[in-house]
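One structure, pasted below without further comment.
Shown here: the complex without one of its protein chains, the others still in place.
On to subunit A.
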Amino acid sequence: MRLLTHNMLASNARGAVTGYPLKLQVVKWSTKEAEPNADFLRGMLPKIDWAALVAATQALGLPELLPGAPPTDAELSAEGAAEDEGSVLRRLHRALLEIHIEEGTLVCPDTERCFPISRGVPNMLLHEDEVRN
């Protein structure tokens, strides 16, 4: 599971108010390179919950990866940003699409219900009596 998926996923356990954002506890993660797409990132930026994304990178032990505030469109469009490994475009791309959480846990912020991530797949299944009505 990558952090773009984490950014959209919420808990639906009984007692959850929003169930979002899920707290991330990471045991194992990996990086896999992907081609950055500047247009996609610019379109995605206003839809991303920035605080949740930053919290996820901190849980990974990468506090330097993203700035505290979302980058501007101009920063993402800066010339050569796609080639420059250190550019904010590349860092956002890396955070959203290149980091794969392999093993760990997602924790519902309202109920503390834990959802295990095993072999890259979070298990969001609930028992019948846990389902929110």
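We adopt the following convention: contacts are C-beta pairs under 8 Å (C-beta built on N, C-alpha and C of every residue); 3 or more make two chains touch, one makes a residue touch a chain; residues count from 1.
The definition used in the following text is that contacts and distances are computed from a predicted model.
> Unshown chain, UniProt name, "Protein Fyv10p", "Large ribosomal subunit protein mL44", "DNA replication complex GINS protein PSF3" or "Methyltransferase small domain-containing protein"?
Result for the unshown chain: "Methyltransferase small domain-containing protein".
> May I ask you to list the residues on subunit A that touch the chain which is not drawn?
Here the touching residues of subunit A are 1-2, 4-5, 7-12, 16, 19-20, 32, 34, 37, 39-40, 44, 47-49, 97, 119-126, 131-132.
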